[in-house]
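Only one protein chain is missing from this complex, and each of the others stays in its spot.
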């Protein structure tokens, strides 16, 4: 990261800035709180730089506009929040099947249903296990600061293009609404060539992008190739952060805003002499399970903190070794676990050891 | 089950028959292969008995028509297949949030995207972990015969009403298209009273059904009540089938059509002297994890067979004890694992013990 | 002295959350008066949209359900088909009805569902903070048309009443403005007529109301009322576009 | 002797999977001829629907993408906005366009997207085995209207060309029949005109084609052709409903 | 008792009806039965296929890789499916439309029946499916031809009730032909273990 | 160094701008900072709230249960939020619009500043947010009033540039008042451990 | 004789009623109500109100009742 000027930016705006920095010139979206600043930013900025902002008639239309733009090889994106993202599930499954790269932002709010507009992490499963039909994965990034809202948006474009796969930035209402200093990236973003894109069949045979594969065995092979690709992603793109896990007796695992809250709790615990560490998955798919496996060879207590009723905790359980204990603390429906509450759980489970 | 006359019925028709037996008089749906026999059956039969068949303009409309009908306290349903079910995710999240009972049939085909029309189990995650936004669960039943297509449809209505929650029958193209003898149920189905239904506010205060909960803490409490309900469901409604697990050294776990295929493989293995059993979850949510935990105290080898790249296997892993080995064999994209393939895996992993 | 004008019984006494001068309140009252007039409050179920009127269940004394954004016509269809004895009305904003829910309104209308739809057109997304709606006028600045709605990129404001009137399935289609007392009384008459159509099993009835959104128009209530006359009515003409005399039903 | 009628270069030699007498083949040819005529094959991207024409990428020599059911207009919008130099056409069936994709077609039309939409109306869901479409005629039996389409429960057959013509955003709207040679030649002219509109940046163009589905109509090819004249055209009148002379664009 | 049969042919040959009738007959006999048709997009291709499984126990897999019997009603089916038969499997070939000389396997039982010709002799090519079933009943020994005849009423729609006698005749004719079939069409095969069938 | 402050008042009082200015000033000083506003449906209710966190280390939770300082710009805020303060917390009260006698806590530091009156004296009630910030800077000792002034340019839009001097005056006036504030408004409190602040 | 009753605490001070009263009988107060709005009141010392209901018809918050 360059040592440029720090500027105070709202999380949602940082996403818009990151997208433009990444070379995204085509935004398609439909308003929904708490991410309206993204379409608003794009509607203001894109026309200035020769891009196009289209307010789609719905999230269904948004994702399909993105699908179309992406098929032509340009970088494009959409953003929404939980109910709107649910409406995109068919389109996301198609894009995964068609291997189309694009970036989808989910500034998660609380559900189920209309729920509310407060922050939540209730869409982890949907993002990570595949809310649409069929065997596929999105690449899922979980920023935890406004700087990362910017950085992850750029990274999402890069990963999406590298793996020809839709990538999702899974933020939440707090990250979308808060302001923090960020430093903009100075180096140019490199857009890869896209020899698969539809550009008109000039001087080459016609190309098709499709997910319907009717010939015997064709769809199975395609699925196996997709799985192969996901394994590649798992091999190369796992990212996570750690804080004082080296000597930790208990490790708190949390992503996004929960990790920020947990960080405060962990610091307090450390300051009171408890050997506690923090493990933050930065990529949710690929999930840093291997690292958890390694950690759990030594650490026998994990506390997973989420703003939901327990979703990532399943992936933690799937990965830690059999004799490690995995505790969970979460609050659903827009309630935010406080640092104090997390601290109390740390103390509780630390003692239980 | 009564000892009535056996009749040869197609799986999809059995669903229609079950629905009508259960008292469902309102069907809303949009055509999609491989479940078209369901709307076709309903369009033929419902008008004869004073019901209504509405061909909705889309799956989005279908699920919302069901939402409306269900809110008035009547039994109603929709059916579709994978891409269409993806389009229902917002509506399902609303219905779960609003605690509206209804039955949704997913005759799964292969994906992702348009994929194909062959059978698949690629929508397990979507059905079980929640393809929509927020923390919620559907009740998910996995029939494995045409008789169960009939029975489970009735059961789904009962469970949906009992818990005020949408219930899904997760079938697949094979179950939908095949014909087997079934025996129709003779006893009347009891529909519970629905004191929460919207029926016009005659002689009582007006009622509202909603999922938007804006007052401080309200949505969190609502979510906690929902979780409480899901725990009740887990306590009372777990169903599974077992075949020769008592002395088994290796247990094959599979649901739906996979379980049928596995059954043939298990019989073959048994006939050759291998101590192999079969474990079939009948309810996918609630998942019979506890029983797996118990089994895994003794059985140390599990082979999960699915028509996908590995979904239910995660729930098996989450539940068996730490030192049990869980192997997986699956084929995605409409390919069907053959009994012989499964048998070979059984032999392989049996030896690995 | 006797009261000659009071709050309809269909509405309760809660303070409404709408902004000062917002048109939703008047429309609520007119609907309430219709429910009183036909004495159908206790067999009516309303369908609330997602939009500023999402909280309408806090104000009406009838059963109400919340529909996902844009889907009230589908929800209303599911209801009316299963309980044709109930009176079902959907209340929708312009984002809800003319944007995300376009397919649902057109198809419910085309099927001639015997329900009543009240369509509140304030040329903007009120609830989410003033983004462009399909009904936003050309040149109108909103938070997502910061340089004014541009026909090259954003297309034309859509006229729903006219469009629905062309469908064979609609029985009653009208547009009115919630600005002057005279226009409000005309709107009232149409809303009454719309419910009457349903009570008489005459099929799909639809009333579009041009209303103010002072907050997102960035205007005082007074200026907003003026804008209806000066800008909205010229583009969205008022009147009854269609009125079937007999039901199509066989 | 020189060939005076050959397969357009825009189409390849594959045997098409359509049933004998199916109208899709003729429409493919007419679109192919238009691509040849304007010499745009190498800068055209087609959007295939989900419907019997989903496999059109096996027949056209231009780049083609498969859109989710009903969403071709949105996919086409995403494409044209990002590469306005490309020629984008969407090819849709009546289930695709008039049922599940109604919001997308109306909004793309209303935004005046500079794309061409070819709408194949065969009054039935061909691909899925003959269920009722929004365009199914009253009384017509289909697998989901086994007693004939009933206006009380199923509503009216929807006339898309007329509806879209009422939108300010559309530049060219026509309906033709694929039955007699004369009608086919008229359809050809309209399809050419529709692509010409796009080539000249004139905005949204739309051609509806009445075609046969012998398989699901349960008729011979011959009877199907007769049905177009006897039943379809009386309800779906032919003609050019709208043709802008100059683009609206500023 | 367990038996599975795969029937394949052209779209118009009544393949699915044959499968259903067989399934119905077996069910009426008290057996467990599963019938699985081909469906959907495949139908456009003009081929029809189905699998019927009969058993006196609960049936496991409804899908069979290697059916004990295949009925090939036309040449493409003969070519495409003969490989699927297990050693010793029964291959009933409609020799009116498929060339026996294209059978490559010498480890299976082939029964060549001029199914279409027999049907045409009975007065209607569309009776081929019934002739085939009769032959199948006879060759496989799973059901008596009469048991299949008995199920006709349940499978044939009321409208076509008057056709039942003709169908009955066709079934019995197929059975008769198979019973009296010249033996040269029975390949003598050797299993790898040396046993002779 | 770590400090967090919660500002609450009516919609029109410029609460969010105050928070942003504080955040900007702290950032320009080189601190880490997080600003979190209330948003959305709540806005319709006519209240505005925000939290600003300053620190010389990476900031953890952007949400604070118990902020070290609360600025209550009106009576509802005074009533609703005083409970959130920790022992010894700083409570800056706009005594023009909130009644000091409604402060129930005796374990916190209360600073009563007639913020709105001071703003009106400066010529415009809308300067209240700036006055409040000046007072906050003075009382909390987190930033110098001048450091806040210096950030004005970054936060105030070009269109309103000419208002900067007036805003500066208001900030300094708030700081001055707080500096010279009569002492009787400082509650002497005893912590449970007997220490006196 | 006629008059109107304005529910003070429901009034949001939009002044739409003020504008339509043919006799200008409704005035906005400086003071604010519980909701924080400058509410309106009837000022009709001479009993000129005709009970025409225009004010009530336009009031979005349905806080005017008319008596005659």
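When the chains are written out, they are named A, B, C, D, E, F and G in that same order, and each has its own residue count from 1.
The definition used in the following text is that a contact is a pair of C-beta atoms (placed from the backbone, for glycine too) under 8 Å apart; a residue touches a chain by one contact, two chains touch by 3 or more.
Being a predicted model, the structure only gives us computed values, none of them experimental.
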Absent chain, residues of chain D that touch it: 1-7, 11, 15-16, 18-26, 28-29, 180-181, 184-185, 214, 221-222, 225
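One rule holds for everything that comes next: only the chains that are shown with their structure count from here on.
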Of all other chains, the one whose Cα centre sits farthest from chain B: G
Comparison of A-C and B-E (more C-beta pairs in contact): B-E
Whole-Å separation of chain centres (CA-atom averages), chain A against chain F: 35
Gap in Å, rounded to a whole number, between the CA centres of chain G and chain B: 60
Chain centre separation (chain C, chain F; CA means) in Å: 44
Junction residues of chain A, two or more chains touched: 33, 52, 54, 57-58, 60, 83, 90, 94, 98, 113-114, 116, 210-212, 214
Contacts with 2+ other chains: residues of chain F: 41
